[in-house]
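Single-structure report; data block below.
After this line comes chain A, so read on.
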Amino acid sequence: MVSMCAALVVTGATALTGCNKDDGAARVGSDGKPIYKIGFQGPLTGESSAIGVNMENGVKLAVKQANARGDLAFHVEYAASDDAGSPDQSPAAAQKLIDDESVVGLVGPAFSGAAKASGRLYSEAGLVSVSHASNPGLPELGFRSFVRSVPNDNAQGGAMVTYFTRQLKTKKVYVVDDKSEYGVGLSKVAEKQLKEAGVEVVKAGVPAKTPDYTAAATAVKHSGADALIYNGLYSDAAPFAKKLKDVGFDKPKIASDGTYDKKFTELAGDAAEGWLLTCQCLDANVDPGTKQFAEDYKTEYKAPPGLYSAESYDATNLIIEQIKALGGGDGGDVRREAVLEKVKKADYKGLTRQFSFKENGEFAGNGIYLSEVKGGRITLKGNVDTLVSAG
Partner candidate 1 sequence: MSTLNDTSAVTAVQVAHLPVSTASTASTASTASTASTVSFRPARPSAEALAALRGHRWYERPRWRRLCALTAVGVLLAVMTGEQGSGADLLFSLRTTFTGTALWAWIAAAVALWAIAEFGAVPRRAVASGARAAAAPLARIRPALDSSPRLRVALVVAGLAAAVLLPLLFDRSTNQVLVDWVGIYVLLALGLNVVIGWAGLLDLGFVAFFAIGSYSTAFWSGQLPVKPPFELNPFLSIPVAMVTCLLAGILLGAPTLRLRGDYLAIVTLGFHEIIYLIAKNAESVTGGSLGVFGIPHFSVDLGPLQYRWGLDPLDYLWLLIGLITVLVLLFRKLVRSKIGRTWEAIREDEVAAAAHGVDTVKYKLMAFAIGASTSGVAGAVYASKVGFINPENFPLLYSVLVLAYVIFGGMGSIPGVLLGAALLAYLPHGLKDVVDQKDRFMYLGALLVVMMIYRPQGLLPARRRRRTVRTREAS
Partner candidate 2 sequence: MTTTLAERTAAARPPAPATSDPVLQVSGVTLRFGGLVSLCEVDLTVRRGEIHAVIGPNGAGKTSLFNSLTGAYAPQEGQVLLRTDAGTEHSLLGRKPHHVNRLGVARTFQNIRLFSALTALENVKVAAESGTRSGPLGIMLGLPRAKAEERAAEGTARRLLALVGLDDRAEERADSLSYGDQRRLEIARALATGPRLLLLDEPAAGTNPTEKRELAALIRRINHELGISVLLIEHDMPLVTSVADRVTVLNFGKVIASGPPSEVQRDPAVVEAYLGTSDTDSRQGRTR
């Protein structure tokens, strides 16, 4: 009864207020140039804040440099919105950016769960979200403003499997994930493809922040598997690697992009030696193309760039490029819808790779890189496909 009343009230009130859509009125700076904002949504607090901060710093650096170059007819500003990496904070975080009408493009959401919880809102607002979330199912959910700036996990999981089956000829693989949405998604891909290749699979979930990895490592050792796949973040991969070394598991080990971070080698020390790492990303610290970026980043934040810092930097520049192309500051039509259209059709050469997108927002192109930890550093072995065909 009451809910019916509520419903009536609601209908009435919506009719009264109408809908106040943004009509692209950009704010203007003191020098008369318009101001456009690039938003970032990701975990700035909570468990995964380290990754969020990596990305945020990349975005901030790109914004800062874009303004500093002085060749733009507009100002770029940065707008942060923290979702703590969790879906429940995501709608509010997204809405905050959507409500700020000068935000015309977004880097993020960083995580798949958060992307799912806020995708409907961004789609409604027509605000393009250039996301690093790599869960394969995302483009199928029908978010029209979602584009992915990295190859999805099908590609990555596939690359791991290809390398194991074709290069190392493994018979039995132990697949471990951290029970996060990210890890589980990757493990599913890997399991499916391994089984298709006729390889025996043992699957296990070891929740992130497990206080002691010894038991899990012992289980790996007893399984008799001749290779291990770990899908999770470096912060959990490191103690796991230590315990694997302690129990004496010396078979090939491969880990996903969540582990691809210099901190993995710092945390795990000797135990990281010999681990293989796949990533859609290039290591900004070693790649020649990102050398300048890495130096700037270090000066700015007193720390080397981390996972996805460079990709976020690229994604930000991608959006700025499109604003420029739309004629931002020269009376061009820089509304969200226009930016969305432009980004979806973009073909942009960033520091890390070439960016272009399929119709459903999926990243077009491939390129999973394989690296190895050698002498305490992550060294690039090369593109998985080329490695396998060469071997």
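Rule of thumb we're sticking to: contacts are C-beta pairs under 8 Å (C-beta built on N, C-alpha and C of every residue); 3 or more make two chains touch, one makes a residue touch a chain; residues count from 1.
How were these candidates chosen? In short, all candidates are chains of the complex that A comes from, given by their letters.
As the structure is a computational prediction, the values presented were derived from the model and not from experiment.
Student: Which touches chain A in this complex, 1 or 2?
Tutor: 1
Student: Under the touch definition given earlier, write down the residues of chain A that touch candidate 1 in their complex.
Tutor: Residue list for chain A touching candidate 1: 2-11, 13-14, 17, 44-45, 49-50, 80, 82, 86-89, 91-92, 95-96, 98-99, 113, 116-117, 120-121, 124, 135, 137, 141, 179-181, 183-185, 205, 207, 263, 301-304, 306.
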